[in-house]
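Take a look at the structure set out below.
Excluded from the complex is one protein chain; the other protein chains are retained at their positions.
Take a look at subunit A:
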Amino acid sequence: MNTTTVALTDVGKSYGRADALSDVTLALRPGITGLLGPNGAGKTTMLRILATALAADRGTVEVLGSDPGTATGRTAVRRRLGYVPQETGFPRGFTAFSFLDYLAILKEWSDAETRHAEVRRVVELVDLTDVAPKRVSALSGGQRRRLVLAQAMIGQPDLLVLDEPTTGLDPAQRGRLRDVLGRAGESATVLISTHQTEDVAALCERVVVLDGGRVLFDGAVTDLVRQATGRVWMADDRHPAAQHAWRTGTGRVRNVGDPPPDAELIEPDLEDAYLLLVGDAAHDAGLEAVS
């Protein structure tokens, strides 16, 4: 399916004099797209705009055929949206089940029987059945994160906007989450913001990199990785020309940057490519500032 479900055109958002987003143009289709970028890149602002929590200051936004700039458009989007914010609290005294029931009521599931069946479905989906009757305050950080994901899955939404959904999850939980999201991405449009490049590599066919409120890269994950070919090498020590270098478990140093002529080149991964992209952008910005 190649239908565009989310379209941002020249979108901008400012907080005071600081631009959080500048002229962002982006089109999303069903499938899973990863959103990478350093802290302060504008990822959360962009996700909040797509999730209808914030309005853009400039440009046009179309989500699932509706304009979230209008009240009716927002409601239309919200009926088909699942959202995981970067951080959220929970009403005190609520159990995991009652928290999901609360959100399901707000998502207009008015019939108690079907609502409870849906809550049980999402509880099972994120593997929280055993703790559903427990108070949220008694759950671990990973369980709470899965609980937030569960509420996003209520009603099998057409658009999932997930801000760092894997934070705090152990590898087994992350694997389970990938399975859940992978299946959701077969029909829905899923946008995942994360600092975990391995999640993007494992789940996403497409990646968008934001930095300083601008889109640095938008394309296939393989295309981004390819950009780093010939720029990652192993050596016994850190090389002065490397933008990033770290000693690996083998005792040798992985260098990322512009290699010397005799470098022992290796295959780059997504993290290498991301570091190079952001590092090169910062370098170019520095040169522009000097000139």
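Just so we're on the same page, contacts are C-beta pairs under 8 Å (C-beta built on N, C-alpha and C of every residue); 3 or more make two chains touch, one makes a residue touch a chain; residues count from 1.
Note that in this section contacts and distances are computed from a predicted model.
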item: UniProt protein name of the chain not shown, from "Zf-HC2 domain-containing protein", "Sarcosine oxidase subunit alpha", "Na+/H+ antiporter subunit D" or "Carbohydrate ABC transporter membrane protein 1 (CUT1 family)"; value: "Zf-HC2 domain-containing protein"
item: Option from A:L8, A:V61, A:L81 or A:L210 whose C-beta touches the chain left out; value: A:L81
item: Residue ranges of subunit A at the interface with the undisplayed chain; value: 48, 51-55, 71, 74-75, 78-79, 81, 83, 85, 88-95, 97-99, 101-103, 105-108, 110, 112, 116-117, 120, 123, 129, 132-133, 148, 151
